[in-house]
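Here the complex is missing a single protein chain, while all its other protein chains stay put.
Note that the chains take the letters A, B and C in the order they are written out, and that residue 1 is the start of every chain.
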Amino acid sequence: MGLFKFSRSRSLWMMHFCTGCGAIEMPPTMTSRYDMERFGIIPMATPRQSDLLLVTGYLTVKTLKRVVRSYEQMAEPKYVIAFGSCTMRGGMYWDSYNTVKELDLYIPVDIYINGCMPRPEAIIDAFIKLRDMIDKGEANAWKNYRDNLDWYKQNQAKVFDINKWSAKI
Amino acid sequence: MRYFEYFVGPQHVGVTGNMSYHLWADGDEIKKMITSVGYLHRGFEKLMEYREWVKNVPMVPRICVPEPDVNEVLYAMGVEELSGLVPSERAQYIRVLVLEMARLSAFLFYFAGAAGALGLYTIPQWTIGDRDYILDRFEELTGGRAYHIYTTPGGVRRDLPDGFKSRVQETMNYLKKRLIDYDRLMFENAIIVKRTKGIGIIEKDYAMNMGVTGPNLRASGIKADVRKDDHYLVYDKLDFDVPVVGDGDIFSRIMQRRLEFDESIKIIEQVLEMMPDGGFIEKLPNPIEWKVPAGDVYVKLESSKGEFGYYIVSNGEEKPYRIHVRGPSYTHGIQVAQEKIVGMRIADVAPFLFSLDVCPPDIER
Amino acid sequence: MSLDVEESIKQDIDLRLKDIAKCEIQRERRLKLYTGKDRVIPVLGFLKSYGFIHLAAISCVDWLDDGEFEIVYNLWSYRDKAGILVKTRISRENPEIDTAIPIYEIAETYEREIHEMFGVNFPGNPNLTSLFLEDWNGPPPMRKDFDTRKYAAEKYGMRDLTEQLKIGMDKIKGVRDGDEIL
Partner (left out) sequence: MGIFKKIFTPLDALKHLGQKPHTIRVPYVKKEPAKRYRGIHVNDWDKCIGCGNCARICTCQAIEMIPIDSIKVEEGKTNLRPQVDYGRCSFCGQCVDVCPTGSLKLSTEYLMTSTNKDDYIFIPPKDRDSGEGTGWESSTETSMLRFDREEMPERNPDERKLDFEPVLLGFSEQQAYLESMRCLGCGLCVDGCPTHMFIPEYIQKIRDAEYNGAVDEFFKNNPLPQICGTVCTHNCEDNCVYSRRGNPIQIRYLKGFAAEKVDNYGDVIKVDPDNKIDKKVAVIGAGPAGLTLAFYLRKYGVQVKIFESTPNAEGMMRYGIPRYRLSEKTLKKETDFILSTGAEIQYSTEIGKDIPLKNLLDEYDAVFIGVGFQQGIPMGVPGEDAIGVLQAADFLRDVAMGKKVEIGNKAIIVGGGDVAMDASRTALRLGAKSVIMYRRRWVDMPAHEEEKLEAKDEGVEIMPQTLPTEIVKDENGKVKSVKYVKTKMVDQGEGKRPKPVPIEDEIYEMECSAVIQAIGQNPDYSLFPDDIKEKLQFDKRGKRIIVDDYGETLIPGLFAGGDCVNNRGDIVGAIADARKAARGAQRGRGRASP
């Protein structure tokens, strides 16, 4: 099992989905100046091949729907890193009528990064933390989602139009 | 007739930011496209009505993520025009410096996107890596990398740090050196030229009528630049050209930015030389409970994407009554893209959309 | 600063739209024009033929106290290098105004947004579908009587600290004795 964990933690493929303004610090992290490929993290086009979902900032209801879809399409084990203030308690958009305030009501989150926006160094710091957590077997938020699916679905249904969104997977 | 229906975005490498396109194709030919926006709609205009004038200063940069400074400057300009506050000359020069640096960084981002869409992956590695040096300068000046929150009604929040001018000049010299590499790799690259010439043409008249602005308009052959036509800050004292490429295809839109890149460096060098001494801020009478006289004003400026405008209405209270933000991508990203993409081939969709430099957050706000 | 260009535009407009519009100069390169709801389309038609080709934006302002919406067409002339704000007011009850698509094709998206955000109807616009919002169950959000804080608190469980902050200020202010003597 140790080998699996080791391999997993060193070839995290990240889903290419820029959900909010945090996406602006992703290109510098991906490219030559900070070069996250040093840690085996590369962007991946489809959810089915990726291990890691970065929620880079606030989520509008419309995006959250796509994020939940994408998250459910990802193969387990899967990890979520939430960027910035907005994913914790709404951030700057705490009174906006169109953004969700607490991401972990809708999908489980492994690591939060502070900042608005987090610097590339902070993002890499979170990657390393996640890597260590996977090595130790602590990054189990995805299991939480499987175990408490009903609760998550309930919360999701609260913000989505129930007629257009089926509570089943 | 049944078409092949497919989606680009929101979770896709072929879009700029978080938006999606719904396409119908007949074989390899696009028959119809619908732009779907709203993934980033935060209701800024509403939120700003709930906040005092100064409290909106940290809000506005979030409207356009790759080039936040235009929003700060526009908001400040609008509030200043309503209230009769006049920022010092030095503050105006600093604002021009910030705006042009932001333009450079947005152009570098644009090159990365446009080249990436064409499969030339070396360019993103270079330009975004080099953009970081501009961000370093921003960090020194403003204290933030992405969001600078630097311009505020009355001036700017801090003065230039020691030795800043020479470091900006160094960065400019470095970029000038790098441009030679970019030219060889991208703008003179026969493959890029072949892939982009004569494709996605936006005609002159169409561009004028459809509210296309900025580099996209100039790439279609109309010499119009807010910096010259409706000059703001100290642009009328600076010497720069407005290049016009004029073919209106993807290549001319990319080339247009390449030529404007040179002009921006020229402006920055002039600003560094001409910047006078003096105060950097005219402090407001009260940071929180300050009231702006009633009135309405439309201010606009030239961003790297086109005409950015703020329509600000005040009813004489501590909070704005209404702010309408006119983002340049609004016209480019929705109607122009939808109409002009028809007849194009699937492989050209991404280069075309990237060439328009659509920035979804400024459409949706 | 001379206002020659602006004066000549104003003269031309006054000449041609004498009865249906009122024009004033706001400042250098900025004019304002007020007109009635029914006259907007002919006024825009004239202005476009006059040179105001570029429709920069259409804004809507909700004047709740007056019970009116103000629609502001934001035009720019590349030839004269001047902008004009064309303003008209419509009633808040059953708000409706003719579409400007026949004159400015680009008006479609702006009208779509105003329709979604303010609930203004634009007869003649073929595409008044929702633009930004999905699964929206509230009233048009940009209307002044829509309270985003209340809505967000109910829907997303957002913490509004306004009241707590006020209490905090009272703590700071300490005990105050007013003139309650008795």
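One rule holds in what follows: a contact is a pair of C-beta atoms (placed from the backbone, for glycine too) under 8 Å apart; a residue touches a chain by one contact, two chains touch by 3 or more.
Model, not experiment: these values are computed from the prediction.
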Candidate in contact with the missing chain, chosen from B:I134, B:I149 or B:V358: B:I149
Where the unshown chain meets chain B, residue by residue: 51, 54-59, 120, 122, 129, 136, 139-144, 147, 149, 157-159, 161, 181, 184-185, 188-191, 193, 281, 283-290
Absent-chain interface as seen on chain A, which is shown: 32-35, 38, 85, 88-92, 94, 102, 104, 109-116, 118-122, 124-126, 128-129, 133
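Note that only the chains that are shown with their structure count from here on.
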Chain A and chain C, separation of their C-alpha mean positions in angstrom: 38
Chain centre separation in whole Å, for chain C relative to chain B (CA means): 24
Chain A residues counted as touching two or more neighbouring chains: 62, 95-99
Touching two or more other chains - residues of chain B: 38, 41, 43, 46-47, 50
Residues on chain C engaged by chain B in the complex (per definition of touch): 26, 29-30, 53-57, 59-62, 72, 74, 78, 81, 83, 85, 104-106, 108-110, 130-134, 141-142, 144, 146, 148-149
List of chain C residues in touch with chain A within their complex: 132-135, 137-138, 141, 146, 148-149, 151-152, 155-160
Chain A - residues contacting chain C, complex: 61-62, 65, 89-90, 94-102, 105, 158-161, 164-165
